[in-house]
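Omission of a single protein chain aside, the complex is shown with its protein chains in their original locations.
Chain nomenclature is as follows: A, B and C, assigned in order of appearance, with residue numbering initiated at 1 for each chain independently.
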Amino acid sequence: MDFAPSERSRDLAARVRAFIDTEIEPAEQVIATDVAERRARGEDPWPAHPLVAELQGKARAQGLWNLFLPAGHEGPYAARFGTDGGTGLSNADYAPVAEEMGRSSLAPLIFNCNAPDTGNMEVLLKYGTPEQQAEWLEPLLDGRIRSAFLMTEPGVASSDATNMESTATIDGDEVVLNGRKWWSTGVGNPDCKVGIFMGVTDPEASRHSRHSMVLVPLDHPGVRIERMLSALGHYDEPIGHGEVTLTDVRLPVTNIIAGPGRAFEIAQGRLGPGRVHHCMRLIGLAERALELACERSTTRTAFGKPIANLGGNRERLAKARIAINQARLLVHHAAWKLDTEGSLGALSEVSEIKAVVPQMACDVIDMAIQLHGGAGMSEDFPLAAAYSGARSLRLADGPDEVHLGVVARILLHPYAEKASRS
Amino acid sequence: MDFAPSERSRDLAARVRAFIDTEIEPAEQVIATDVAERRARGEDPWPAHPLVAELQGKARAQGLWNLFLPAGHEGPYAARFGTDGGTGLSNADYAPVAEEMGRSSLAPLIFNCNAPDTGNMEVLLKYGTPEQQAEWLEPLLDGRIRSAFLMTEPGVASSDATNMESTATIDGDEVVLNGRKWWSTGVGNPDCKVGIFMGVTDPEASRHSRHSMVLVPLDHPGVRIERMLSALGHYDEPIGHGEVTLTDVRLPVTNIIAGPGRAFEIAQGRLGPGRVHHCMRLIGLAERALELACERSTTRTAFGKPIANLGGNRERLAKARIAINQARLLVHHAAWKLDTEGSLGALSEVSEIKAVVPQMACDVIDMAIQLHGGAGMSEDFPLAAAYSGARSLRLADGPDEVHLGVVARILLHPYAEKASRS
Amino acid sequence: MDFAPSERSRDLAARVRAFIDTEIEPAEQVIATDVAERRARGEDPWPAHPLVAELQGKARAQGLWNLFLPAGHEGPYAARFGTDGGTGLSNADYAPVAEEMGRSSLAPLIFNCNAPDTGNMEVLLKYGTPEQQAEWLEPLLDGRIRSAFLMTEPGVASSDATNMESTATIDGDEVVLNGRKWWSTGVGNPDCKVGIFMGVTDPEASRHSRHSMVLVPLDHPGVRIERMLSALGHYDEPIGHGEVTLTDVRLPVTNIIAGPGRAFEIAQGRLGPGRVHHCMRLIGLAERALELACERSTTRTAFGKPIANLGGNRERLAKARIAINQARLLVHHAAWKLDTEGSLGALSEVSEIKAVVPQMACDVIDMAIQLHGGAGMSEDFPLAAAYSGARSLRLADGPDEVHLGVVARILLHPYAEKASRS
Partner (left out) sequence: MDFAPSERSRDLAARVRAFIDTEIEPAEQVIATDVAERRARGEDPWPAHPLVAELQGKARAQGLWNLFLPAGHEGPYAARFGTDGGTGLSNADYAPVAEEMGRSSLAPLIFNCNAPDTGNMEVLLKYGTPEQQAEWLEPLLDGRIRSAFLMTEPGVASSDATNMESTATIDGDEVVLNGRKWWSTGVGNPDCKVGIFMGVTDPEASRHSRHSMVLVPLDHPGVRIERMLSALGHYDEPIGHGEVTLTDVRLPVTNIIAGPGRAFEIAQGRLGPGRVHHCMRLIGLAERALELACERSTTRTAFGKPIANLGGNRERLAKARIAINQARLLVHHAAWKLDTEGSLGALSEVSEIKAVVPQMACDVIDMAIQLHGGAGMSEDFPLAAAYSGARSLRLADGPDEVHLGVVARILLHPYAEKASRS
């Protein structure tokens, strides 16, 4: 048993953290103000801010780029992994790095490690043809374009992915996409050029072989971004979540990833690491909220005492300290399990963290908001946006309850087996 | 013991509810869309929408106007109370009426029962000179103008009101206001013409006799609305919360309410009913969230079942049902206690509801959001805005923790007395 | 709306309270010591203590006897109701009286208001033949004998009463009982002479018409008390819970109550008031725990302060204060609903209190234990026994989860109906 991160992991985490502290945090406030002013002037708040590209360039120059790319990949792009000079990072090694990125809503984008691009790049790496990789993976790895993932639909309960109503109908050499998607993260960004669309190809096939994943250029005339959505009042510029309709979007069948009917198989692999990354980042977000809470509650006084010393505040801070520590360990353990036993061996572990980490982060952030008073609710602190982000992750990539269901199924399986035999 | 509301209360509640269902709910969507579009065009989203005045006229014509005005008032305005034809309502009678208003964020404004106008009108009724009443109370009772309450400050922990740094310095016949206030609800509305400002007049006086309340016309050149604040991402148009600076705002001393140094005494009376009204409305808000949750969870299916029947959802819905019922009873009981024993006799009861009802509402709304999936986070349902409103009330008018402190103080008082004697 | 109890209710509650304070509490300690010593000497701890009969006599002489008997009964025994001189009490009037009894584990027995006798007496009152009433109801009303209710079985999940495996087979003029029951409260008491047994008579009948209730004299040779059970380590002398086997217990068919197959119908009526009574008493128990917590935490010091002032203790005490108040109101409201709309009209309300009041009591008592330190776990304070009692009631008469299910069913019914129509 050894809880210390590897030397390389520790080093990367420290460099990422230093970059965030010195470069990204100051930029965040500038960008936020610009977006707010653009909004106030009725201008499009979505164009990427020039500071973003500038910071991306700096990060890349320091080797802090594409660090999400997993160890063990053998393909033609392996050489681009671990741009700090090594190969790709194990999940356990990436965890402390991603945690630092989670402190800032902007940081993942700067390091080219943001969802949904990371998941999309992994799909293309693993399942893309050389042509698909050249067209889309290359520029994504370079950060020249961004991408979206078109899965969730407004018309059905998308927690059950088999409910999906969109279609990807094969017509000769072509595949025709129709449907309405929402919570398509990233489509608000003008650099977002491609989406991975999921739809029903063969409704007669078995439950998990009906759907296909299709690469869809977002400038196709049949693709329409209907509106950008707010989540608890936040639009999350410059990434954002959109509602998108696809009407008779005709594409070559070669745009299908890995062939028709394989969407569930791909999604399974795609969402696993994504869930782990989200949880890693939420640890950092919660940690930052706790830091703010500690700072505020020791520097403001009421009734003659620092706020920290009033009522149950110290207990709440201590419980937050413990909750984050427990959650971090659970995330690290899940990452290690993924590394040592693969996706199938870590099925319960991944659902365990997805079921508790977002809720933990919500609780810690909410406590921090309460200690900040009205300021915590306002845009003056990153807490309101952090809450919105953490709260969204209790739904995104499967609601808490679905993940608890997975954990229960795996837990009870041997008992149910035994009971059915007797 | 009789839990049935009075005939008059039941009748008013039913009429208010019908008005909301048929008139206000349809208007809400229209107004929300208009505000969003104005925002999108970079126009000022704050001007009052013409539908508001129209609905106010209808409500007033039906006697559904100023129903918050309390029974037992003897002054010259008593004749305008109970515009349904009777006298003012008791708190217990008002509770079911206010609950219905709480279902909609717009409704209180339509019935001229919205904070902070209600509290300000009560202050003017109780403490205003005839001149003050003629100038400000008259138009407020008519809904011709709106008002603000300038108390909370960004620079200090305002949960302890004695922290306040703004000043109301007396200089001969004049009082000079200086300071920075925020979370001044209502200042975004162009009809908002007057504020009640609280500031230090005599820093040498005893702790609760230092501050004065002063009527300040918001068009005074020294008053500047610095910005509108968002709360968890919501600006709460058309009311809104602002940050306001007052710089050498010189006013006649006759603008001081009830004389210098009496602000705490007035605030005590002002905030009591306000807290109760907030809690009454939150019951209605939570009830509406539960209705939405029930509807959504019985009409959407996942994994072959209505969502309501998955996992622990039925238990969560049942717990929400019970939590609302318990909270409603606690609010009704507090209202009855206020009616029968007055503010001092209901001190613990008012803090009890303020300490638990907003949290209860947050919990119920959060559960409803979760059952709605992504839709619950979006602007398509009133849940995100409801959450923001309920969450704000865990801070506004005293954070939960301060109210728990009051409850504990009253609970422990006899024991501490006894312990100190032995 | 009027939250004040009636004059009669207030008077009875005050007299019951005074009797408990002056007579019962001192006796409790004497009896507890005697039981402990008997146990220590290896003697039977179950014989009723002479103090019990003495106190019962005093209580009866003061009219504090059988107060549980419900208003509105018209039968031959109605004259014995309301032994304070009036008729039976409404549920709303009984609530504050029962609450006081709940402060002491012994008090209900002293006032002849203890479970399961109360429920059994109500069954006999409502469904008993004159012969059954003469034989069993008379002496129960007089407190000359006690009774048991034989329903729960060790072999099946008894939360689903249709699981029951015991049989009450009709054989000509006789009914033959077989089965194993447990948690049969009261059988440890030597005065316990009769049980109401529930078993399957016709396995082919419809689900709720299979079972019968049969009066079984406990001295029948086929009845065997196998052992007394502890609940969280407590035997709850002098009442106690037993495991009982019935082997070919042959009785006249006239021992069946209301005729074969009517057990569920009777149980429904029997358990309703029982549940409400339990909840009323738990309010008193929680209130007493809170009093002890306040007393202890203001009289002991640690780290230089009264314990009450350490960490989050004041908040915990305040939350307990609020939780009890909310629970009491919910119980009172359910009682009032039972009075005004009958059992069917109060179905949700009764399940609501049963689902939350025992848990609330557990939480308050647990908090009180924690504030007492080790003493709270010991027999020196009534808290450990109180916890055991409250915890048992999260299972007895239907586990929390079953009651939450009832609440959800009633809540969702109209929505499910509407959904099924569309």
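We take it that a contact is a pair of C-beta atoms (placed from the backbone, for glycine too) under 8 Å apart; a residue touches a chain by one contact, two chains touch by 3 or more.
Only a predicted model underlies this, so the values are computations on that prediction, with no experimental measurement involved.
Novice: Wait, the hidden chain, what does it touch out of the ones we have here?
Specialist: A, B, C
Novice: May I ask which residue of C:V253, C:A375 or C:I410 touches the chain that does not appear here?
Specialist: C:A375
Novice: Taking the entire complex into account, which one of C:Q133, C:S166, C:N313 or C:S351 touches the absent chain?
Specialist: With C:Q133, C:S166, C:N313 or C:S351 as choices, the missing chain is touched by C:N313.
Novice: Could you tell which one of A:A27, A:L177, A:V249 or A:V356 touches the chain left off the display?
Specialist: A:V356
Novice: Considering the whole complex, not just the chains shown, which residues of subunit C touch the missing one?
Specialist: Listed in rising order, the touching residues are 39-43, 152, 154, 156-160, 163, 182-183, 229-234, 300-303, 307, 310-313, 369-370, 373-379, 384-385, 387-388, 391-392, 394-396, 399-401, 404-405.
Novice: Which residue numbers on subunit B touch the omitted chain?
Specialist: 311-312, 314-316
Novice: Would you write out the residues of subunit A that touch the absent chain, in ascending order?
Specialist: Residues 1-6, 9, 92-93, 95, 294-295, 297-299, 306, 308, 314-315, 317-319, 321-322, 325-327, 329-330, 332-333, 336-337, 340, 348, 352, 355-356, 401, 404-405, 407-409, 411-412, 415-416, 418-419, 422 of subunit A touch the chain that is not shown.
Here is the rule we use: only the chains that are shown with their structure count from here on.
Novice: Under the over-half criterion for shared residue numbers, do copies subunit A and subunit B use the same patch or different patches to meet?
Specialist: Same, since over half the interface numbering is common to both chains.
Novice: Return the chain whose centre of C-alpha atoms lies at maximal distance from the corresponding centre of subunit B.
Specialist: Between subunit B and the rest, the longest centre separation is with C.
Novice: I'd like the Å distance between the centres of subunit A and subunit C, where a centre is the mean of that chain's Cα atoms.
Specialist: For subunit A versus subunit C, the centre distance works out to 53 Å.
Novice: From the C-alpha centre of subunit B to that of subunit C, how far is it in Å?
Specialist: Roughly 43 Å separates the two chain centres.
Novice: Report, in whole Å, the distance between the mean C-alpha point of subunit A and the mean C-alpha point of subunit B.
Specialist: 38
Novice: Residues of subunit B touching 2+ other chains?
Specialist: Counting only residues that touch two or more other chains, subunit B contributes 401, 404-405.
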